[in-house]
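Below is the structure I would like to discuss, written out as structure tokens.
Right after this comes chain A.
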Amino acid sequence: MSEPMLTVDNLLKHYAGAERNVFDGISFDVPKGKVLVIIGPSGSGKSTLLRCVAGLEPIQGGTIALNGQVIDRGEPGNEKSGRAKRSSQLRTKIGMVFQSYDLFPNRTVLGNITMAPVMVQKRPKPDVEREAMELLKRVGLADRAQAKPHELSGGQRQRVAICRALIEHPELMLMDEVTAALDPEMVHEVLDVVLELADAGQTMLIVTHEMQFARAIADKVIMIDSGGIVETSDDPEAFFAHPTTQRAQEFLRTFEFSRHRRTEKDGAGAQTA
Partner candidate 1 sequence: MQSANILLQPGVMPRLLQGLWVTIWLAAVSVALSVPVGLVTGWLMTLRNPVIRVIMRIYLDFIRIMPQLALLFIAFYGLARAWNWNLDATGACVFVFVLWGGAELGDLVRGALESIPAIQYESSYMLGLSNWQTFTHVILPQAVRRLLPASVNLATRIVKTTSLATLLGVVEVIKVGQQIIDAHRFDYPAGTLWVYGVIFAMYFVVCWPLSMAARYLEKRWANE
Partner candidate 2 sequence: GPNAGTPSEAGGTATGSSAQGGSAAKARTLDEIKKSGELRVAVFSDKAPFGYVDKDGNYAGYDVVFAERLAKDLGVKPVYTSVDPAARVDVLSSNKVDVTLANFTVTPERAEKVDFAKPYMKVSLGIVSPEDAPIKDVKDLEGKTLIVAKGTTAETYFEKNHPEIKLLKFDQYADAYNALLDGRGDAMSTDNTEVLAWAKANKGYVVDVTNLGDVDTIAPAVQKGNTELLDYINEEIEMLGNEQFFHEDYKETLEPVYGDAANPDDIVVEGGVVEENTTK
């Protein structure tokens, strides 16, 4: 694989007041142009991991590097210090899409997308608007440019949120369960956009509970649980078919419904509760 875009080394994360560390020093990297999918049970720290990379959470140990440059270095005891002190410019290099409902409600779709490039990157407004319209067309929302977020469906909002992050040309995109709050039909319209992004070579770090989607998009998978990495795989197809660790096997099984319980049914008959 190509050189790493993101390198997380020996990351240690602890929430103020929490009994134990969320991560006891975990390491991994995301090669340029590739997609890393993170899976793991609820509460295992997937969101926390993304938030650390994003700079939204202070870290207590280890380093996070972008393109070989360290952008965040752990400091023990800084649990309460809030967001990392990253420059505006650095922040535009990492885009993030959250679970949902994070568009700015007081701006139109177009206003949401053009705000940051104009205000942060100081690009000329007409250029930005032209590019925004192109992006909207790509995600199938060109006709909704003047709508307010509350007039959109959840799936449409998430696609706008993706455009809003994309327009800054981030080197790395972070996506945290972007479809968790959506109706099943909408899941597809959003994930199709993400799949296209991957095809276009966008480097991404994705957290998802949609195993089918994970399998389809991942170049690399890591499963985390209780503070560490349970299993890493560069061959997602093989991982999802036959995970090596028992923990991963168990976890993947929760997404299937076994029929064997059903077979007894006809015999059980009317002796119901």
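A quick word on the picks: all candidates are chains of the complex that A comes from, given by their letters.
Miscellaneous remarks
Methods note: a contact is a pair of C-beta atoms (placed from the backbone, for glycine too) under 8 Å apart; a residue touches a chain by one contact, two chains touch by 3 or more; residues count from 1.
Everything numeric in this text was worked out from a predicted model, so none of it was measured.
Although all of 1 or 2 belong to the complex, chain A touches just one of them, candidate 1. In the complex of the two chains, the chain A residues touching candidate 1 come out as 54-56, 83, 88-89, 91-92, 94-96, 98, 101-102, 104-106, 115-116, 119-121, 148-150, 164-165, 168.
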